[in-house]
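Structure incoming, see below.
Only one protein chain is missing from this complex, and each of the others stays in its spot.
Let's look at subunit A:
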Amino acid sequence: MQPPVLKEIGQSHSREFYRAVVGNSIDLIAVLDEEGTYTFVGDSVTAVLGYVPEELVGVNALSLVHPADLPGVQLALAGLLAMRQTTIPHFRFKAKDGEWRWLECTGRNMLHNEHVRGILTSARDVTAATQLAYDNDYHQAYYESLFFEHPDTVFTLNQKGEFQQFNKHLQTLTGYSESQLLGTPYTSLLHPDYLDVGAEAMQKVWSGEAHTIEVAILTQEGTVKYVSVSVMPVYFRDELQGAQGIAKDITEQKSIQRENEKLSLVASKTVNGVVIMNPAGKIEWVNDGFCRLTGYDRHEVVGHIPSELLQGSGTDPKTSKRIRSKYESRKPFSEEVLNYRKTGEKIWFYIDVTPIFDQEGNLQNYIAIETDITEKKEAEEKLVKMADDLYKHNLDLQQFTYIISHNLRAPVANALGLAQLINKLPKETANYDAVVQKLQGSIEQLDIVVKDINQILSLRESGRVASREKVHLKQVCQEVLQQFNHEFELSGAQVSVAIDPSFSLLSIRAYLYSILYNLVSNSLKYRSDTRPLKLEVRAERDKRGFVLTVSDNGSGMDMHLVQHQLFQLYKRFHPNTYGKGTGLFLVKTQVQALSGKIEVESAPDQGTTFKIYLGAKNV
């Protein structure tokens, strides 16, 4: 194209015309000699590099080329000189301000042209474009790293949803080969149950919204894997090109999560109470079962120690102590323990406690499982009570056998013998009337024993069912003592009563009366011959109720001899004093019917003290 231009110079345009055209060109036009020294520099150099043309003429162009780019430029220059078709690589050139500019340059050997006599170069500043290309390469490298080196599966989809590009992890994840996957729609990997979820998510992506979903896929082997996939739309110049996504294999987490969900379901829905405690034994979490069993809300119990919250007055202190020491031993254990609901209701728990340790052996938690065994315990208690009742009945039976073979049989034997004797004795003898009288006595005694037995039997029965009423101890005591006033006066007895008038309890009044009556009557009957009777009746409070004490200074008993038989029926220990041997037996039976206990202390010729422990049930 050069020759026609030059041809026209001479014909129609002035020399100044060409200067102006070259000087205002966007490209930098210059001419170099064989060495590369500027012989001509167009005016556009000022716009491109900041120099004025005169500064550069006579300067070797190679001296301004970046040393790193110099070899390429020199090679190109040599090529031009040898008249070869030569492309000059982009090079950096020092501008007036000292900065390097990327130049794109073409050259033409015109040494033989008589008008030019040099190498014509045309250069343009491509710094911006080169920087852009560099940046693009740079970003591309990052993108590729992100795409191919990502530890998760990265892929791109075209607008049809087919795999276009992916890293090696997609093969590992799915088990399909690269060729099997290329061009395959993503839907072919999805588990049928997740097709809807996938389609919905992709719809959002195509409408321009990035989206993360969890789906199940089917591998080539047919196994199910769970993946979390983030898919985002890709736009280029505002045009939707497709989508790219990152998929993470979460099969393991999913199975752990599902196991946890199941465990949590078991822990929260089981009928048993589940308690998780910290190493100090304080509650961190309880399940619904615990709340249902105990009546406490979760927030009420967190931070508390279960035993302090649940145990109560009826809990066996030995069991509590054992549980505490077992917690301290840091070994699994189980116990049966009486606890209390929030309402105060009793509930028996079977507790199963397991300490949990971390890998270093540090105690992390205690887990307790609490099973309601109230029904079982109540059944056990009933059984024990039944066994106790049976035992008592058995004792009663033995005692009645004894009564029948001795106390009932004795007057019968006497009557029989006396009747025989009467037959032998002539009516006139002095003895005859006496024998008849004794016969009558024996039959009367028989009648008394039969009546006693009847009374005792009815007492035992009613003791189980009789209703309790409020009884003031002092009042009953005074009524009893009044009965004996006359005898006290006759014998010169000193009687003292120390009972707080406020003492009252739920009891059977007739029994309390009878108990006191028998004891006071005994004190009178067995008083010492040598000193006047001193009788003291007092009552004190104790843990369970009241203790009633009746003590005298009478003839007393040798406890070694009597202790095993004192309260038995028809036992008498004072041969010289009238008595049937029923009094103390009745007292004991009545005390037992009131769920109480009786104790006795005595010493011969010193006196006797009876203590009656009247059980709880005080008002």
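By our rule, contacts are C-beta pairs under 8 Å (C-beta built on N, C-alpha and C of every residue); 3 or more make two chains touch, one makes a residue touch a chain; residues count from 1.
Note that in this section contacts and distances are computed from a predicted model.
Colleague: For the chain not present in this complex, what protein name does its UniProt entry give, out of "ABC transporter ATP-binding protein", "Carbamoyl phosphate synthase large subunit", "Ni/Fe-hydrogenase 1 B-type cytochrome subunit" or "Response regulator"?
Modeller: Protein name of the absent chain (UniProt record): "Response regulator".
Colleague: So one chain is hidden, and I want to know which residue out of A:74, A:431 or A:563 touches that hidden chain in the complete assembly.
Modeller: Per the contact definition at the top, the residue touching the missing chain is A:431.
Colleague: With the missing chain put back, one of A:59, A:410, A:436 or A:547 would touch it. Which one?
Modeller: Once the missing chain is taken into account, the touching residue is A:410.
Colleague: Have a look at A:153, A:311, A:442 or A:553 and name the one touching the chain we're not showing.
Modeller: Looking across A:153, A:311, A:442 or A:553, the contact with the absent chain belongs to A:442.
Colleague: Among A:401, A:483 or A:563, single out the residue that touches the unshown chain.
Modeller: A:401
Colleague: In the complete complex, which positions of subunit A touch the hidden chain?
Modeller: Touching the chain left out of view, subunit A contributes residues 401-402, 405-407, 409-410, 412-414, 416-418, 420-421, 424, 431, 435, 438, 441-442, 561, 570-576, 581.
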